[in-house]
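To keep things clear, I will list the structure first and then write my remarks on it.
One protein chain omitted, others in place.
Chain nomenclature is as follows: A and B, assigned in order of appearance, with residue numbering initiated at 1 for each chain independently.
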Amino acid sequence: MKRTLQFGLPIALGILAIGFYQAMYVAPVEATMGEIYRIFYYHVPSNTMGLLFPFLNFAASAVYLFTRRSNPSLAQAADALALASAEVALVFLTIGLATGMLWAKPVWGIWWTWDPRLTSCLVLWLIYVSYLLLRRFTAGGQTQTLAAVLSVFAAVDVPIVYMSIRWWRTQHPSPVFFGGPGAGIDPHMWPAVLWNLTGWFLWGVMLVTLRYQLERKRQRVERKSALNALEAEPQMTP
Amino acid sequence: MSYTRIVWAHLAKDLRLEWRSKDAINGMLFFSLLVVVLFSFAFDPTMAVSRQIAGGILWVALLFASTTALNQTWTRELRHQVLDAQRMAPSPASALFLGKVLANFLFVTMIQVVLGPLFIIFYNLHALGQGWWMAVVLPLGTLALVVNGTFFAALSLRTRNREMLLPLILFPVSIPALLAMVQSTSAILTGESDPGLWINMLAGYDIIFMTLCLLLFETILNAE
Partner (left out) sequence: MRSRPYRGKYLDGANASPASQTQRTFRILQRVHPAANVIELREVSKLYGTFAALRKITAEFHTGNSYVILGPNGAGKSTLLRNLAGLTRPSFGTMTILGSGEVSEVRSRIGYLGHDSMLYDELTAMENLRYSASLYQGETLSSGRWTPEQSLAMVGLDPALNRPVGKFSQGMRQRASLARALMAKPDLLLLDEPFSNVDLASSAQMLHVLNQLRAAGNTILLTTHQPDLARPIADCFCTMEAGQIVSMEYFPPSNAPAGMRSAAGLRA
């Protein structure tokens, strides 16, 4: 964990600093929204990470489900990764939703609208809250399996939620990526976007790694105390 | 076919148990009746507005009612350790799940048969769109509720606070289905738009999640 911090922290912070400079001072002012639009350099990376890490969570959960009988040690590692990525995804989604609201108030005049894109983000957020709740509510050896199953459900559900974007009218600005003609941003804004995306990506990866290592440590401690309990002098029941 | 016969055995057993105890049906029926009455206090059920919100109220009432019943659906198997006997039997776990789903589907459908006319009376409804489409939307929506509900009830079976956990994990995943149910019902009642898209989506949702549940049920039944 120490090494992750030693290497990860300076690199991530450095790139985020460049990103901040690019976003605040270099990138041009947006034509209609003015300065407020600059929150978009944090909103977009947060949401991108919030959509990226669920994939990691799903992949790790799938690995867990496939290997839980055949290769328990790999399965344990996969489960730690699933937990770490779910928590970090939830943090990014929360930031994404919050920055979105901060932006919406001055620009749209409202904090929140039941626009499908916002709604699907919120649903994703709700699903990951329920995922973490499930992990908290279950006890013993079944937590990991049940959580992994729920993660598979989430993975199947999210595209279905997302499809509603195409079916409902939206007031959200057109997507930055793959938005089709007419969408997208000024080329001068790209450096700020890319620096911030890279910075937040590295930051997220660092968080996931730290959380993963913490969970692995917890697993080791748990296993050790279990083995200790096994070796300890049995307490005779009276 | 042997698989069908096993599913039928589970289903017949559930129907017989329900017939003798009438636990689920009575509770569900009264509960959804209460929700409909309470909602008509909350929202003034005058003609113009009621058509807009009736779809939502109907499905929310059914969602709450089926949640209360779904919480009980596996408790029955747990009560005298019957679930252990089912786990040891060589018959496929998915058959157990399918039998349960069909039983719950029938229970909720029975509720709808009673609730539907009451609903029309309380909210002065008559569909402006193609009313007979409801005969498609209701079973599809019910199936969506019941498939995931039965699965997640089994998933939260051996957890702490299981009665509380079920809605917490069921509702978020069911949001797209609920959206489709409400949209299609509203479209039918108001006659302002075509419910076809939402009905297709509901059917797709049912197929996808039924497959997923059947594939994963064995895993959660022997989760430990």
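General remarks:
By definition in this document, a contact is a pair of C-beta atoms (placed from the backbone, for glycine too) under 8 Å apart; a residue touches a chain by one contact, two chains touch by 3 or more.
Note that the structure is predicted; figures quoted are calculated from it, not measured.
Screening B:40, B:72, B:86 or B:109 against the full complex identifies B:86 as the residue touching the chain left out.
Not every partner is drawn; the one left out touches chain B at residues 2, 5-6, 9, 13, 16-17, 20-21, 76, 79-82, 84-91, 222, 224. By the touch criterion stated above, the residues of chain A touching the omitted chain are 140-141, 225-226, 228-230, 232, 234-238.
The definition used in the following text is that only the chains that are shown with their structure count from here on.
Chain A and chain B have CA centres that are 31 Å apart. Chain A contributes residues 65, 123, 126-127, 129-130, 133-134, 137-142, 145-146, 149-150, 152-154, 156-157, 160-161, 163-164, 167 to its touches with chain B in the complex. Interface residues of chain B facing chain A in the complex, by the touch rule stated above, are 155-156, 158-161, 165, 168-169, 171-173, 175-176, 179, 197, 201, 204-205, 208-209, 212, 216, 219-220, 223-224.
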